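We show some of the complex, not the whole, and keep each chain where it was.
Letters A, B and C mark the chains as written, and numbering starts fresh at 1 in each.
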Amino acid sequence: MRYLEADQQGVVFNMWYLGYFDEAMTLFLEQGGLPYNRMLEAGFDVHLVHSEIDWKAPLRFPEEFGVEVGVDGVDGVGRSSFALRFVVRGPAGEVAVGRTVYVVVATDGSGKRPIPALLASALGDPPG
Amino acid sequence: MRYLEADQQGVVFNMWYLGYFDEAMTLFLEQGGLPYNRMLEAGFDVHLVHSEIDWKAPLRFPEEFGVEVGVDGVDGVGRSSFALRFVVRGPAGEVAVGRTVYVVVATDGSGKRPIPALLASALGDPPG
Amino acid sequence: MRYLEADQQGVVFNMWYLGYFDEAMTLFLEQGGLPYNRMLEAGFDVHLVHSEIDWKAPLRFPEEFGVEVGVDGVDGVGRSSFALRFVVRGPAGEVAVGRTVYVVVATDGSGKRPIPALLASALGDPPG
């Protein structure tokens, strides 16, 4: 974390967790073989349409933490949307659990698109 | 909104909504007669333990928007926690709906506290 | 200011001042008759190439503050760049003084452009 993310309570201000999730999502897709810019070049992008976070404990500067990310076990991968699940762990255990839902859109502004094969593959969801 | 809050998609990046909600919460309590610093001086503070947001549409720079905030109709005010509900409206209508849950804690680090009368009153929940 | 901008020292973290300056710059041009989006539509944009800030005192949440902005008396308006000067004042007086220099670029990626009449006029610099 960065010093600037801890507020005057001495703990990471809540909004930064959505920044952490975004970064984790990008890395997750990249590790699945789909760097963000390749997705854009392929003509599609993702928009966040839902987020939820439950905090169990705070993070204090300069504690190190990790973010586990994976496809959400319940909602998973739909026709034009997908859900990810995040667990943030600090030195003393679980800090927060989050869930986000993204829709796939065309970069030309024409709206929603079905999840392309490249993205489905990056999400570990082989075309059936 | 600020220019810096719009990302390269040209829309406000998701995490800033949690910043908007925090600001709206502070103003809501203040309008209820409880400025944030008076709450601290009285020995208690609030910690966010849950947030959820549903986005309907994006906000683009420099669109103006408003945030409606009120006690959540379902969860409302509990013994040591309370829930707020937020609606973000832009020039073209509803942009996002959010819900947050806070717990009340002592500023001396001793943990959760029942909602004090001052806060209950600011939330429009007269002591019964 | 926003609560999230105060760090664990209890004062506004330094980077947010550049956000305040950016907002003040946008409002300054707007009050001079040039809303940011009209500048983009006219085919040009501004890039920050230099900033400097001197802090005299901190801002603490939830102190109110104002930002004075004007064309810098020394560097002023050049051929393809202009300099602004900022003074941030809080409840106890001067908090910070800043200076920024912007270059004008074409939005088509073709690089620097001379300051257009529309912008010169917004900066209060009548074409000579």
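Criterion: a residue touches a chain if its C-beta (ideal position, glycine included) is under 8 Å from a C-beta of that chain, and two chains touch if they have at least 3 such contacts.
What you are looking at is a predicted structure, and each value in this text was computed from that prediction instead of being measured.
**Q** Total subunits of the complete complex, with 3 given?
**A** Every protein chain is the same sequence, and there are 4 of them overall.
Just so it is clear, only the chains that are shown with their structure count from here on.
**Q** Could you label the subunit A-subunit B interface same or different, taking same to mean over half of its residue numbers are used by both chains?
**A** On the two sides of the subunit B and subunit A interface, the residue numbers are mostly the same, over half being shared.
**Q** Which whole number of Å gives the spacing of the CA centres of subunit A and subunit C?
**A** Taking the mean C-alpha position of each chain, the two centres sit 33 Å apart.
**Q** Let me have the rounded angstrom distance from the C-alpha centre of subunit A over to the C-alpha centre of subunit B, please.
**A** Between these chains, centre-to-centre, one finds 23 Å.
**Q** What are the residues of subunit C that contact at least two other chains?
**A** 3-4, 61
**Q** In the complex, go through subunit C and note every residue touching subunit A.
**A** 3-4, 6-10, 13, 15, 61
**Q** Contact residues on subunit C for subunit B in the complex?
**A** It is residues 2-4, 19, 22-23, 26, 35-37, 61-62 of subunit C that touch subunit B.
**Q** What residues on subunit A touch subunit B, complex-wise?
**A** Interface residues on the subunit A side: 9, 13-19, 22, 45, 47-55, 58.
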